[in-house]
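For this depiction, one protein chain was excluded, whereas all remaining protein chains were kept in their positions.
And then subunit A:
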Amino acid sequence: MSVDIQTVKRVAHLARVRVTDDEAKSFQSEINAILGFVDQLNEVDVSGVETMTSVLPMAMRKRADAITDGAKAEAVVANAPATEDNFFLVPKVVE
């Protein structure tokens, strides 16, 4: 599997990462090298092997349904570039 330059630019755009044409070219070869490495895994026959989604042989811990957090709006917005009345302010986004 390999990617073309358009795919590199599209992925960068979806991730909101700005890349120049030159950077896109170098990313393309880097990504293709990685994909080539990953492709080697296809040589292994994994039929009948269950997908591993975690390396931990344990069950997911669950919380009881109780309110244990919140009521700290000032701390939540403390690092925001712009706030008012504990709202985050962002450049206008409207449909």
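Operating definition for what follows: a residue touches a chain if its C-beta (ideal position, glycine included) is under 8 Å from a C-beta of that chain, and two chains touch if they have at least 3 such contacts; residues count from 1.
Methods note: contacts and distances are computed from a predicted model.
The chain absent from the displayed complex carries the UniProt protein name "Aspartyl/glutamyl-tRNA(Asn/Gln) amidotransferase subunit B", chosen from "Aspartyl/glutamyl-tRNA(Asn/Gln) amidotransferase subunit B", "Large ribosomal subunit protein uL13", "Cytochrome c oxidase subunit 2" or "Heme exporter protein C". Per the touch definition above, the residue from A:M1, A:V44 or A:V93 contacting the chain not shown is A:V93. One chain is missing from the display, and on subunit A it is touched by residues 10, 14, 16, 53-54, 56, 58-73, 75-77, 82, 84-95.
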